[in-house]
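These notes concern the structure reproduced below.
Entry: subunit A
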Amino acid sequence: MIQKTNMKINVHHLTRVEGHGNINVTVRDGKLVDARWEVVETPRFFEAILRGKPHDLAPTLTSRICGICSIGHTLASLRAVERAMDVEVPKNAQLLRLLAKHGETIQSHVLHVFFLAAPDLLNVDSVIPLIQSHPAVVGVAVRLKGLGNDLCDLAAGRTTHPVSLVVGGLSKAPKKKELQAMRQRLQERLADVATAVEVFKGLALPDFVRETEFVALKGESSYPWIGGDLVSTDGVVKSEDDYLAMTNEYKEDFTTSKFTKLSRESFAAGALARFNNNYEFLCKEAKETAEMLGLAPVNHNPYMNNVAQLIEIQHVMVESVEIIDELLAADLDDVCAEYEVKAGQGVGAVEVPRGILYHDYTIDDQGSITKANCIIPTTQNNANIHHDLPELVTQQIELGKSDEEVTKLCEMLVRAYDPCISCSVH
Partner candidate 1 sequence: MDYRLPKQDINTEPFMRQSPRYNRKDVFMRTDKAYKCEITNIVELTPTEKLFHLKILSDQERRIFEFRPGQFVMLEVPGFGEVPISLSSSSNNSEYVELCVRKSGRTTNMLHRAKTGAKLGIRGPFGTSFPMEKMAGHNILLVAGGLGLAPLRAPINWVSEYRDEYKDVHILYGTKDPDQMLFTYQYEEWQKVDHIKLLTIVEKANKDWNGRTGMITDLFKDIDIKPDDTFAIVCGPPVMFKFVCDHLDGLGIPMNRMFVSLERRMHCGMGKCCRCMVGSTFTCVDGPVFDYWSVLNLKEAI
Partner candidate 2 sequence: MKYLGIDPQKVRVGVFDFTGCEGCELQLANKEDSLLDFLSLLEVVNFREVSSDRGDDYDVALIEGNISRADEIDRLKDIRAKAKVLVAIGSCACFGGVNQQKNRFELDDVVKEVYGDHKVETDKVKRIADVVKVDLEIPGCPVSKEEVERIVVNVVLGAEIKIPKYPVCVECKQKVNTCVVDLGQICLGPVTRAGCDAVCPSGKVGCLGCRGPAEDANFESLKQILMDKGHSDSAIVERLRFYGAFNGTVG
């Protein structure tokens, strides 16, 4: 085995991720000199734009922070507004919102696992050649993604940039007939998940471990999605309102995205973090899948995030059926609460596909936003990616891997976090 002495990796505008970022690694005389994850996405300054906005336009506006998790942003924004003004959201509206959220989780996770990550595991550039070479897998992916999108359409009016999620609840509830049909589809599609699990069993994910702190919402009686306490695998517990102490944002000059930290120099959020913190609340079927795919809490291999996503897809599908059952038994005529505009401050924390998302607004007595802060999961993960890279490269040069192999592993590492870069530079 020949020791590689010099190495220069320079991935400009990494592909198959949302947004623009670069990987830069320099190894000289067998020693790592520099390894960094640079976010070069152009910032859009949503927090600045939000100032002066009527509160009811904030969810519509912030939905546009991200095309993939727009429902998550809308929900976090709504939660911030509603908590600032003490709006009580009707139970059924909460259920419908969660259903929309689940649709997004399915859609986003499927997109990531199958369209963005799988090509690496199958050694192709994109999903397109897989249409010919692996039609069954592509079929599964397309059907599941369609299911996720349709679930969003049904519950929120549209999958990208939802329309019917409004302050107070929902402007329009789906018809029971449609819910009934969706319930059936969800159950039928579980077979596709089983197929996907079979496929994944046969794929080897890179073996890389770095001790990491994982941050997620804390479930009380179920796997957490909207609101609640914040926890970490290092034992930190904080309230939702105390999110700033959980994120500790700071800025580095080489990247347009901010970085965050908690007990260590960085932490991770997302599917794996949720899994590591809330394993007990997964449904039976999802736990079985976890066992089959060799994932158990607390797992420190970032590449396993893909597996955690697959497990979550299954979990939310099962949970969606339960939610629909509850909705079918309920009266869906009125799913929006009236509310009084008043001044206040509120935080909304929501587990979106890539981790915890926080929106925090201060609203004046006219209902206009005076101050806004949004902390995006990818912002939280960026630092962790940045700190994973040197460790990964060091381990790999010790194993004597080639430039190409290391480059690919670096790319796959970033992709494993499913970063939503434009989101992180909102």
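In this text, a residue touches a chain if its C-beta (ideal position, glycine included) is under 8 Å from a C-beta of that chain, and two chains touch if they have at least 3 such contacts; residues count from 1.
Candidates were picked such that all candidates are chains of the complex that A comes from, given by their letters.
Keep in mind the model is a prediction, meaning the values are calculated, not measured.
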item	value
Of 1 or 2, the one touching subunit A somewhere in this complex	2
Residue ranges of subunit A in contact with candidate 2 within the complex	13, 15-20, 42-45, 47-49, 51, 53-54, 57, 60-61, 64-68, 70, 111, 115-116, 119, 125-128, 131, 138, 142-143, 145-146, 149, 156-164, 166, 171-172, 251, 253, 256, 258, 422-423
